[in-house]
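Right, one structure below, let's go through it.
Our next item is chain A:
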Amino acid sequence: MSEYILELKGITKIFPGVKALNNVQFQLLPGEVHALMGENGAGKSTFIKVITGVHKAEEGEMFLDGQKVDFKGPKDAQEAGIAAVYQHPTSYPHLTVAENIFMGHEIVKNHMIQWNAMYAEANKLLENLDADFDARAEMGTLSVAQQQMVEIAKAMSTNARIIILDEPTASLTRSESEKLYRLVDHLKEDGVSIIFISHRFEDMYRLASRVTVFRDSQYIGTYPVDGITNEDLIKAMVGREITTMYPKPEVEIGREMLRVEHLSRAGYFKDVSFSVRAGEILGMTGLVGAGRTEVVEAVCGITHAEEGKVYLEDEELHIRKPADAMQKGIILLPEDRQKEGLIMSWGLGRNVTLPTMGKYAKHGLNDNKKEREISRDLLESVDTKAVDIFQPASSLSGGNQQKVVVAKALGQEMKVVIMDEPTKGVDVGAKAEMYAIMGELAKQGYAIILISSEMPEILGMANRIVVMCNGRKTGELMRDEATQEIILDLSMEKAGRKGAD
Partner candidate 1 sequence: MKRKVISALLCVAMATTLLAGCGSSSSTSTSTEAEETEETEEAEEAEETEEAEETEATGSYAGQKIALVGKSAGNAFFEIAAATFVSTVEAEGGTVDLAYPEEATADAQIKVIDNLISQDYDAICLSANDTNALQAKLEEAMDAGIAVSSFDSAPNAESRQVFVNQAGTTAVAQALVDAVYDITDGAGQWAILSATSQASNQNAWIEAMEEIIANDDTYADLELVEIAYGDDEAQKSTDQTEALLQNYPDLEVICAPTTVGIAAAAKYLQDNGSSCKLTGLGLPSEMEAYTGDGDDYSCPYFYLWDMEGLGSLSAYATMALVNGEITGALGETFTAGDLGEFTITEADDGGTEIVLGLPLEFTPENVSEYAELY
Partner candidate 2 sequence: MAGKSGRSINNVPENPVKKMIFSWEGILVLLLIAINIFCSIFSEFYNLSSLLRQMPVYLAEVFLMLGMAFILVMGEIDISVGSIVCLSATLACLVSNAGVPFPAVFLIALLVGTCCGIVNALILTNFQELPPMIVTLSTQIIFRGIAEIVLGSGGSVSVTNTDGFRAIAGKVGQVPYILFLVLILAVIFAVILGKSTFGRSVYAIGTNRLTAYYSGINVQRVRFIIYTVMGTLCGLCAMFLISNSYGANTTTGENFEMDAIAMAVFGGIMSTGGKGNIAGGVISAIIIVCLRVGLGQRNVNAQVILLIIGLLLICTVGLPNLIKNARQSLKKS
């Protein structure tokens, strides 16, 4: 018997034109939480998919309990006791929670699905996880955090011995992450081995006992978490040292650009007021579902507020759709790059010029030559790592995709740039670059609203911080008075009260 519950040796996976994994290795001890880290594109997700049988490696061997295994498909892995919770919840939005949990291994008697047994079983699992929703609820109506919980319940329902969590905290707020940590502890106590992928160092320190780092499709090393420092890890992941993470420049704060007064939309947010000045970065934080995104969406005309007023440079705005907002100089860079930010199958150039193509067109006809020049300039101005402007957006890493999204905003005279979770799922190196761009924009006199759940990011970049909770603004802090604790208190205010009853 091997001491490892799972061991992979010399794994190589080739996609058309790309070596996604190059001779990597990995060992998992029974009952340990093992962090897997690396920049985006380092091959972590592919590696996970090799373990779970979704992809088949060209070379290499995998051992489970010392036995060589060869998974033909996800089903084999499931049966072997390996379950994965993927980065984007792979749920069925139209089906109930119980069905999501039991998909593929329903409780069946005489070829009949036993619904009541399934609901009961699912509720039992959810209770264990301390969930606040019923197994009969429709998946699509749950929050991202709740959906993640369902995914974990799903992994547990298969009695998995190895659970892989792929960036589980990426879309979770702090308190939700805390809940997840407790859950992982709980699983560990039950003897489950866990592979944990995350960009957040705090996750790793809190949970993992060992960490394996991948870089550029290669195995870099495995280190015990005790005694390793951020700097060491970053160096291992990025291959170089990052000196300043949050390059906040000193900027002269200008006049007030955007003012929002008493904005309300039933069911989403109520009576929200704030303002942002030129050269200022206004941080907006709070739990996911606190209504941050919904507020800025209403400001930009993506949805419509029922009450309240929006002023730009003291002029009242009546915005019905994003096009109006852009006309006035307000642009929202949405959170979901793949669905809302970019057209993934299109070339970078076209993506960048999409909001502005009307500006330089001649008689409604597109000026191709000018478009190419403009798009190259824009892409270079945010330092996008790309070969040419024709390559599809899907070929870029997350960080570079985010840069392209930012470049879209720079093609025209903008006054207010709203960034919704600009560093979500972006690796450390790209994050730093992103912050640099943000600082540069502030320097140029843009008013910036930064929505983020990441506390260090908010504290590091924002001049002022608006905290929201459950659809209301619960506080506004200046940079020097803000601390993690105060922000947490404010963002939990209502939630805390609700939890009490």
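Candidate entries met the following condition: all candidates are chains of the complex that A comes from, given by their letters.
Here is the rule we go by: contacts are C-beta pairs under 8 Å (C-beta built on N, C-alpha and C of every residue); 3 or more make two chains touch, one makes a residue touch a chain; residues count from 1.
These numbers were taken from a predicted model, which means no experiment stands behind them.
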From 1 or 2, the one in contact with chain A within this complex: 2
Interface residues, chain A side, partner candidate 2 - complex: 16, 56, 302, 321-323, 325-327, 331-332, 334, 339-346, 348-350, 354-355, 357-358, 361, 364-366, 372-373, 375-376, 379-380, 382-390, 408
